[in-house]
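One structure, as structure tokens, below. Some questions next.
Only one protein chain is missing; all other protein chains are in place.
Note that the chains are named A, B and C in the order they appear, and that numbering of residues resets to 1 at the start of each chain.
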Amino acid sequence: MQRVLVNIPSNPVFERVVRASTTEVGQAVGLSAERIEDLKLAVSEAVNNAIDHGNRHEMSKLVEVVFALDQEKLEVRIRDQGEGVEYLDFSRRIVDDHNLESGMHRGFGLYFIRELVDDCEISSSQNGTVMTLRLYLYAKDAPND
Amino acid sequence: MQRVLVNIPSNPVFERVVRASTTEVGQAVGLSAERIEDLKLAVSEAVNNAIDHGNRHEMSKLVEVVFALDQEKLEVRIRDQGEGVEYLDFSRRIVDDHNLESGMHRGFGLYFIRELVDDCEISSSQNGTVMTLRLYLYAKDAPND
Amino acid sequence: MTDEVISREEFGDVAVLHIQTTSVDAISAAAIQAACTAMRPITVLDFADVAFINSAGISALLKFVVASRKGGYKLFAMNVSPHHQKIFKMVEMSRFMPTIKEEELATYR
Partner (left out) sequence: MTDEVISREEFGDVAVLHIQTTSVDAISAAAIQAACTAMRPITVLDFADVAFINSAGISALLKFVVASRKGGYKLFAMNVSPHHQKIFKMVEMSRFMPTIKEEELATYR
């Protein structure tokens, strides 16, 4: 098992550092271009949530991202130093007349995460939230799957 | 001052993660495209040296890269867990008949580093080597400089 | 950072807004959505240079959807990569900002 760690302050510009790292790690484990795009989006959403909702943009609070790679899977753990969260809603969210009119233009992040990775785990306490995203290698590329 | 940290095992494939991170950090501080290319090459050389000569490819040894950004400069510190080094030769090295014939196709790294960053500092002990590269913001972009 | 994020091209009733940044995200969102105040009866967002869009970016794009509905304008997306077509379908964005081909636009010239 190999581990790559990226640690950023709660400034959304550094989400791009994590995203670029995701591309390289994804290529290193041989993911297809499409799965790398999927993973990048999921990681981007999780990091932005850690910055926005977890650390609430307090720059002294960090977001720690660990990429753990082995033969079967790539696991990405995104940890914030927020106060934790009781419940997360991963349900499908779409653009519709209602939310367009009410100005609700957010809330797609967790739905993207759910759809774009193979599995996803949350653990949260008053010391922060960790979101673990997993892609199983070759799972989606396997024929007849 | 803001800090971004990237930590990789001694596997050269992950040098690409550091390099991609360098691009994003360079863009975040507003470096020109050309200076970002220069910095990427310098960082790449320092990370490969840390993997090859410092950690000698022992995968359990890590290379830690810290990007420290403030108003005036971007500092990149590359630290290995090797045995340290007494003396580093940053002198100019070129391709010539002699080294082509003798098969000496290496040794350009430190010269690139010296030429491509604004300044560079080494500190080494038996716990490892730290190379600190600095780019002063706008220095090279300033007119008549 | 000093480069324009959107470059405009206009002809007849049409405005084509070429998104010049590769990343439609939290960082570029403000500069992109600023362009939604100057739409035309037919407004086309050109994604040719866009390599990445996340939900912060979608939220900026929704400002164009809202403005097009308010002004009674037609809104289209052009040169959307297959990956981003998938993303737009997932959230049914494609219903409010259907894809148009460069060739189809030519009829308006």
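What we mean here is this: a contact is a pair of C-beta atoms (placed from the backbone, for glycine too) under 8 Å apart; a residue touches a chain by one contact, two chains touch by 3 or more.
What you see is a predicted model; the values in this text were computed from it and never measured.
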> Which residues does subunit B use to touch the chain missing from this display?
Replying inline: 12-13, 15-16, 19, 34, 37-38, 40-41, 44-45, 48, 93-96, 100, 103, 105-109, 111-112, 115
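Heads up, the rule we're going with is that only the chains that are shown with their structure count from here on.
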> Between subunit A and subunit B, what's the gap in Å when you average each chain's C-alpha atoms?
Replying inline: 29
>> On a C-alpha centroid basis, what's the spacing between subunit A and subunit C, in Å?
In response: 25
> Approximately how many whole Å separate the CA-defined centres of subunit B and subunit C?
Replying inline: 40
> Using the touch rule from the top of the page, what residues of subunit A touch 2 or more other chains?
Replying inline: 13, 16, 19
> For subunit C, what residues touch not just one other chain but two or more?
Replying inline: none
